[in-house]
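Only one protein chain is missing from this complex, and each of the others stays in its spot.
Coming up: chain A.
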Amino acid sequence: MNRKRALISDAFKVKRFRNETQKFGAVSKGDGPTDIRSTLETLMTLFPRKLFNDSLPQIVMKHQLYSIHNDKTLVDKELNKLREQGELLMFQLGFDADAFGLVFASDYKAKVLAGEDGRATRATVEKFLEKLPSACTELSFSKDKMLKEFRFTDSEITQLVKSGVLTVRDAGSWWLSIPNSGKFTKYFIQGRKAVLNMVKKSKYSEVLKTELEERRTTSHVKFQMKYHIHDIVGAELVESIPTTSGTLLRFVDS
């Protein structure tokens, strides 16, 4: 009687015990290098370009990818590969030690140059952008590096800070940054707080993901709901629980 079931070797399945390793409703795509890129592009489309009058390149947070792909280590590795190839830039946005923003290098260069049109600092910024591909894996630059490796003068560094491409980190070192991204950070944090509150105030502090996506957003939430949901799930600010009615998001008290 057991012969029929044992024909396919179930040596790799521990499925007799239907425990929590079964996932329903979770979107977990195959993890190949192209898949991370396509996930990035999908997430980029969620970014609201009109809100900033198209002056900002599309920004995606690194942890938003964790909400789509299960294997965080693999995501990290693939992102590092893309950065080394010079296609992707990573930024330390400043509000969280772990929150990194990702922008396609071509996008970044295009927007920065467009923003620098007609400004006195344009030449210096162009020079800096040309040096970027070689420095694609750095998040910050120290004074030493700027002066010796890149051969910028002090006044040129000041110009770069003025234009917003560099932000002061501490005495003698600068973060790589996106010009005019202050508004982005402000709206992002505001929206994140508002969405988290929506989850927290729901009954039992939990809400189905599909339901949350359909809720009316207050004026505090300027980005698309999906953008914020990927953010809070990836940053583990809410617990993502698979249920028979879809994914449930439960507020994590910490």
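Basically, contacts are C-beta pairs under 8 Å (C-beta built on N, C-alpha and C of every residue); 3 or more make two chains touch, one makes a residue touch a chain; residues count from 1.
Definition applied: contacts and distances are computed from a predicted model.
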Item checked: The complex's invisible chain, by UniProt name, from "AP-1 complex subunit gamma", "Eukaryotic translation initiation factor 3 subunit I", "DNA excision repair protein ERCC-8" or "Regulator of G protein signaling 11" -> "DNA excision repair protein ERCC-8"
Checklist line | Candidates A:L139, A:V161, A:A194 or A:L208 - the one touching the absent chain | finding: A:L139
Checklist line | Listed residues A:K72, A:R119, A:R151 or A:H220, member touching the removed chain | finding: A:K72
Margin query: For a quick check of understanding: of A:R37, A:R122 or A:R169, which residue touches the chain that isn't displayed?
Written below: A:R169
Item checked: Where the missing chain touches chain A, by residue -> 1-6, 11, 14, 16-17, 19-21, 66, 70-77, 92, 97, 138-142, 169-170, 173, 236, 254
